[in-house]
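A quick write-up on the structure given underneath.
One chain of protein is taken out of this complex; the other chains stay put.
This part shows chain A:
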Amino acid sequence: MPLILGMSVLLACQFIGELVARGLTLPIPGPVIGMVVLLVGLLVFGKVPKSLRLAGEGLLRYLTLLFVPAGVGLMVHFSLIGNDLWPIAVTLVVSTAVTLVVTLWALDRMNRRRGNGR
């Protein structure tokens, strides 16, 4: 039963998240709000129940697999991507690299300054 209990908690949080997102017509997806709901719940409860950890960590271990079905959907847009192939390819690679560098640099600097300040 623990696996079922844990899964029910996760689905219930997602359900609340969907209700909030739809009810308030937010552009934020239900699962993300569900994550906030669960986090607040855990902070109030004070520990992670064993059943929840079992279900949650089981899912997170295979997180990459869960993206595959959506990714296969790229095949529907082959012609659109083909039209703008170079702009898309260059933009994706360069902009991703720049974003990584800027974020890492900023965090690393702030981290170091804090470290030295103490």
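Here is the rule we use: a contact is a pair of C-beta atoms (placed from the backbone, for glycine too) under 8 Å apart; a residue touches a chain by one contact, two chains touch by 3 or more; residues count from 1.
In the analysis below, contacts and distances are computed from a predicted model.
Q: For the complex's missing chain, which UniProt name, "LrgB family protein", "YprB ribonuclease H-like domain-containing protein", "4-hydroxy-2-oxovalerate aldolase" or "ABC-2 type transport system permease protein"?
A: Answer from the UniProt record of the missing subunit chain: "LrgB family protein".
Q: So one chain is hidden, and I want to know which residue out of A:Ile4, A:Leu19 or A:Leu107 touches that hidden chain in the complete assembly.
A: A:Leu107
Q: Would you write out the residues of chain A that touch the absent chain, in ascending order?
A: 7, 10-11, 13-14, 17, 26-32, 34-39, 41-43, 48, 52-53, 55-57, 59-61, 63-77, 80-81, 83-84, 86-88, 90-108, 110-111, 114
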